[in-house]
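In this view, the complex is presented without one of its protein chains, the others remaining in place.
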Amino acid sequence: MTVKALALNGTLKSSNSSEKSSRGKLLQLIAEEFKRHGVETETIRLADYDIKPGVTSDEGGGDAWPEIREKILNADLLVLGTPIWLGQPSSVCKRALERMDTFLEETDDEGRMVSYGKVAAVAVVGNEDGAHHVSAELFQALNDVGFTVPANAVAYRVGEAMGSTNFVDLKRTPKAVQAMISMLARNTAHLAGLLKRSQYPGEEG
Amino acid sequence: MTVKALALNGTLKSSNSSEKSSRGKLLQLIAEEFKRHGVETETIRLADYDIKPGVTSDEGGGDAWPEIREKILNADLLVLGTPIWLGQPSSVCKRALERMDTFLEETDDEGRMVSYGKVAAVAVVGNEDGAHHVSAELFQALNDVGFTVPANAVAYRVGEAMGSTNFVDLKRTPKAVQAMISMLARNTAHLAGLLKRSQYPGEEG
Amino acid sequence: MTVKALALNGTLKSSNSSEKSSRGKLLQLIAEEFKRHGVETETIRLADYDIKPGVTSDEGGGDAWPEIREKILNADLLVLGTPIWLGQPSSVCKRALERMDTFLEETDDEGRMVSYGKVAAVAVVGNEDGAHHVSAELFQALNDVGFTVPANAVAYRVGEAMGSTNFVDLKRTPKAVQAMISMLARNTAHLAGLLKRSQYPGEEG
Partner (left out) sequence: MTVKALALNGTLKSSNSSEKSSRGKLLQLIAEEFKRHGVETETIRLADYDIKPGVTSDEGGGDAWPEIREKILNADLLVLGTPIWLGQPSSVCKRALERMDTFLEETDDEGRMVSYGKVAAVAVVGNEDGAHHVSAELFQALNDVGFTVPANAVAYRVGEAMGSTNFVDLKRTPKAVQAMISMLARNTAHLAGLLKRSQYPGEEG
């Protein structure tokens, strides 16, 4: 039983940008670690898609969300990656969360959202300060829309106060960051497997 | 000396939408109150503009931000309005904040950001829970990019836990909400006037 | 295999107070629902204990934390209850979280914190606004110190903006609140059972 992961990169820059994404680097490190636990990862960059503002599953007019939503529902685990701007998650990341708001009403006969049984983890990269708050907002929003959050479900990198070094430009991954990545992958893969074999019970008729 | 206000409506819906905006209603009530204090208000709906993701003043390709940025710089006070989704500000509102990140580097010879001397207030409308956190995030982000926050600078309306009534559908404005609007307008107008007459000092040469 | 729950009530008032605690009422409703799932609950009121400020497991001088810490480690699941003040969790609740900071260094030979395999849920009661943010802060802090967060792991009650009605004074539990309690109990009990039978793997030698 293979566990499938979807990683969403909430960077503000599309793939056409000449700049490399620090989020992309962190998500790649996580995907490599997942492989060791038998988890296959597909990564997509949200800024490459035209995701309309709204809180329904399809806002029409070429809305790219239905395609991404389908990928989320086909995966067993979701990794949501985001940069930090002003100490907070990116608008691109927030847009994706908003679009998941509709899971609240997409329930089966026993009251379970379409996301039930899926686990979520968070990857945050900034030049400085903000990772704990970003993970707080993401954990809460993802939990509200039905995801389960494994122990130590965040990997992050930030520099010193007012720092300006990009993660993608560091020569080597700091040891503390690598330790978080390993822990995240190990715990997330374990819990996704458990829940895949044993889904949450529904409401009693 | 007239004080000029700009109100940004961060609702997810554009004006073309058939749905009325609860944020729009709250911003209108605030604008009416401002008028009593001699403050002229221009209101714009962010979802009507193609604001590109990014953290520079002009992301090119038809980016609508330069036009909005100009309006912000011409105003003495800013009211940032947003709905609540999953207990948090909207992605549309966040996009605008991200674009103001560049103020951090847009300083005069004495180290003052282009936003110095401007005051900011916050208007939040949701069906339920989230206004305090939304104002916390907005106050911090706006303060980081140079705005001053007057006493009691938030007006909000939320319903009971899991409530679903829209503010725009209420027959009358709740007394507590009206009191917040009056206080916000009074304090914001006062402080904007003070700072317009007496700008923050710059760094000493 | 019985699942044991510990509920911590973070109200500001001790049991000696003549006032009834709205948090106490919500925690009692959750405990009753747990019983239906075979979960036994012990509830303690943090304000009845002299918990010293600090971030070690025993701050000495009559510190009550070691006793509470022992109860946490003996339980399979933790419910952290708190009132909302100024849109945020109580100082009493925060004190308990701070004291769990030390779990970060209390790991077994394979790098797993003493809290690994335990699940956590959150119960929030306020007169108005703040539950989402409170759950965000609690989820993040509890996750950082090793707890796992089941799907929809929060039950809350808040009233309208600037509302002043206490939960404990409501004649009946609102339907939406009861639905959250049922969901919280069902999901939490399920996941606690799964993890009790199948602990997270440790680091490889």
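Here the chain labels run A, B and C in written order, and each chain numbers its own residues starting at 1.
Just so it is clear, a residue touches a chain if its C-beta (ideal position, glycine included) is under 8 Å from a C-beta of that chain, and two chains touch if they have at least 3 such contacts.
Here the structure is a predicted model, which is why all the values come from computation and not from measurement.
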Contact residue for the chain not shown (choose from C:Arg23, C:Arg69 or C:Arg95): C:Arg95
Options C:Glu33, C:Asp63, C:Asp76 or C:Asp144, residue touching the unrepresented chain: C:Asp144
Which residue of B:Gln28, B:Thr43 or B:Gln140 touches the chain not shown here: B:Gln140
Where the unshown chain meets chain A, residue by residue: 86-88, 128-133, 136, 156-163, 174, 176-177, 180
Hidden partner chain, residues of chain B it touches: 111, 113, 115-117, 132-133, 135-137, 139-140, 143-144, 146-154, 182-183, 186-187, 190-191, 194-195, 198, 200-201, 203
Chain not shown, touching residues in chain C: 12-13, 47, 53-55, 85-92, 94-95, 97-98, 101, 137, 140-141, 144-145
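As a working rule, only the chains that are shown with their structure count from here on.
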Farthest chain (mean CA position) relative to chain A: B
Identifier of the chain whose CA centre is least distant from the whole-structure CA centre: A
Interchain centroid distance [CA atoms averaged], chain A/chain B, Å: 29
Inter-chain centre distance, chain A versus chain C - centres from mean C-alpha coordinates, in Å: 25
Residues of chain A touching at least two other chains: 137, 140, 144
